[in-house]
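Heads up, one of the protein chains got dropped from this complex, but the rest are sitting where they should.
After this line comes chain A, so read on.
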Amino acid sequence: MAFNFLLIEDDEIERLKFARVLQKNNYSHKLIEAENGEDALQILENNELIPDIIFLDLNMPKMNGLEFLKILKSNPSLKYTPVVILSTSDNHSDLKESYETGIAGYIVKPLKYEDYAHKIKCLIEYWSVNEFVNR
């Protein structure tokens, strides 16, 4: 089963890291990248591709992750798309606000790439055995 992932992340290397995990594990999932929330909304509105899972960074210029999340959750057709936060911050208030708005997971980005690769792999494998509303 091949997923469509939407990765919303302003840092180029973070985007490279995600792509590398997919590539190194020979996953056939499709990755769409957006540099910030506005870009992501653009992509979603254009109906170019409906993502199965959204990976969202919180700390971004222009529209930040939480703002994007709120807009997404108020959209009747998009609100069922699971969102997993990829954040630097394990700040309690960030976590709380995210879960309150509605997320499917919250990953704190580790320092080491190996740890990161491991976490992403676990995530993808977890979602591979899940059922989705929109599919």
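Please note the rule applied: contacts are C-beta pairs under 8 Å (C-beta built on N, C-alpha and C of every residue); 3 or more make two chains touch, one makes a residue touch a chain; residues count from 1.
Everything below uses one rule, namely that contacts and distances are computed from a predicted model.
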{"item": "Chain not present in the shown complex, as UniProt names it (candidates \"Protein LplB\", \"Pyruvate dehydrogenase E1 component subunit alpha\", \"histidine kinase\" or \"Phosphate ABC transporter ATP-binding protein\")", "value": "\"histidine kinase\""}
{"item": "Chain A residues touching the omitted chain (full complex)", "value": "11, 13-14, 16-17, 20, 59, 88-89, 91, 109-114, 116"}
